[in-house]
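Apart from one protein chain that is not included, each protein chain of the complex appears where it belongs.
First chain written, first letter: the chains are A, B and C, and each begins at residue 1.
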Amino acid sequence: MPRFEPKNPDFRATTMAVFDAQPAMRTLGITIARLEPGEIELAMGYRAELTQQHGFVHAGIITAGLDNACGMAAFTLMPKGAGILTVEFKTNLLAPAKGERFVFRAGVVKPGRTITVCEARAFAVQADAESLIATMTGTLMALAGS
Amino acid sequence: MPRFEPKNPDFRATTMAVFDAQPAMRTLGITIARLEPGEIELAMGYRAELTQQHGFVHAGIITAGLDNACGMAAFTLMPKGAGILTVEFKTNLLAPAKGERFVFRAGVVKPGRTITVCEARAFAVQADAESLIATMTGTLMALAGS
Amino acid sequence: MPRFEPKNPDFRATTMAVFDAQPAMRTLGITIARLEPGEIELAMGYRAELTQQHGFVHAGIITAGLDNACGMAAFTLMPKGAGILTVEFKTNLLAPAKGERFVFRAGVVKPGRTITVCEARAFAVQADAESLIATMTGTLMALAGS
Partner (left out) sequence: MPRFEPKNPDFRATTMAVFDAQPAMRTLGITIARLEPGEIELAMGYRAELTQQHGFVHAGIITAGLDNACGMAAFTLMPKGAGILTVEFKTNLLAPAKGERFVFRAGVVKPGRTITVCEARAFAVQADAESLIATMTGTLMALAGS
């Protein structure tokens, strides 16, 4: 049973369309793995060109995944025609982003007409074992639709 | 007069070497424009493949620039042989990342043996006019050198 | 089954002693309701002298409870003789702090030798019904004992 009732019956198609309209997600190789009202999971493979000086994925790239996860999770609960923007986010980096692939899971903590607060976690996956590498709390704002 | 006295007399070469060792910075097209003890400016050109759904640079990419600026500013004050990692950061997104190019300026607020706190600001540059688009406060940790 | 194994077998007495040594907690009327390795619940009654202009408890007071919950949760996992300090925290205020009493629940997300990350939630309680009013992510640092 979903925790949230979406206002937009087409939330799935609407959210995927916004996600697909972001060239940065293609450049970083981030895709949607799962999408429910108020919840999302994104996936990203390891790519050497996105690493820092120790060969781990750069914190900024992990943050791009977490931020998108928060934004898309919030967006699933917004009314049709709404726009979305990120007001702010805060990330704690808990362990090196060392893995074959990465998943970003976000959920809405508090939906609102204007402000929605989400939490997200990033996991590194190695030999099918997940380890928590980063957390985010993000504040998103709905922009009135036309 | 610099605000801080570097412990590492080769801080400039050491910091540039760590920066250059990050493939993610090359992938994102971010370079060092200025480097002083406890202060740095990074530069990045606009690239369509790093944008979100409205054609502006993705918040995660802006955050990658801010995070690197904080990390490198902190690193300039660390002793030779030290490693650095980002503990956490918080970003406020103030305006769309709309411009021909972008600059990321970071400065150390409080250096410490273990923990260093930095602040950074991202600006969009259009026709040589700068506008503030994002702020970051970041907490960095020094890892003892060998 | 506790999620964490405490390094200090006397963690309970040690943590309660540090908590009791804080005059601010007495002034704010905050007490320990539950204490486990890596987890804590604090309780606080409504007091008119701690309110803001609408009669709700001031966000700063709620933050004091969340911060203490994070600190004490982290402290339960630190070795005997260690000191603790808060590096930083971030709070989202989700709803007015309107209730007869308030609870602050914190848990360790990632313990570490130097840095421990905690998450906490504040709830208002009215007629035995709890509602989420605020969240915190906090970064704590262990100081080596003598």
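The criterion applied here is as follows: a contact is a pair of C-beta atoms (placed from the backbone, for glycine too) under 8 Å apart; a residue touches a chain by one contact, two chains touch by 3 or more.
These numbers were taken from a predicted model, which means no experiment stands behind them.
Engineer: Looking at C:Ala13, C:Ala33 or C:Leu85, which makes contact with the chain not pictured?
Structural biologist: C:Leu85
Engineer: Given the full complex, what residues of chain A touch the hidden partner chain?
Structural biologist: Residues of chain A in contact with the hidden chain: 87-88, 90, 114-115, 117, 137, 139, 141.
Engineer: Could you list which residues of chain C touch the chain missing from the display?
Structural biologist: On the chain C side, contact with the omitted chain comes from 18, 21-28, 48-53, 57-61, 63-68, 85-93.
Engineer: By the contact criterion defined above, which parts of chain B meet the unshown chain? Give residue numbers in ascending order.
Structural biologist: 90, 92, 94-95, 109-110, 117, 119, 132, 135, 137, 139
We adopt the following convention: only the chains that are shown with their structure count from here on.
Engineer: Find the geometric centre of each of chain A and chain B from their Cα atoms only, then give the gap between the two centres in Å, rounded to an integer.
Structural biologist: 23
Engineer: Quick one: report the Å distance separating chain A from chain C, using the average Cα coordinate of each chain.
Structural biologist: Averaging C-alpha atoms per chain gives centres 28 Å apart.
Engineer: For chain A, which residues are shared contacts with two or more other chains?
Structural biologist: In chain A, 90, 92 touch at least two other chains.
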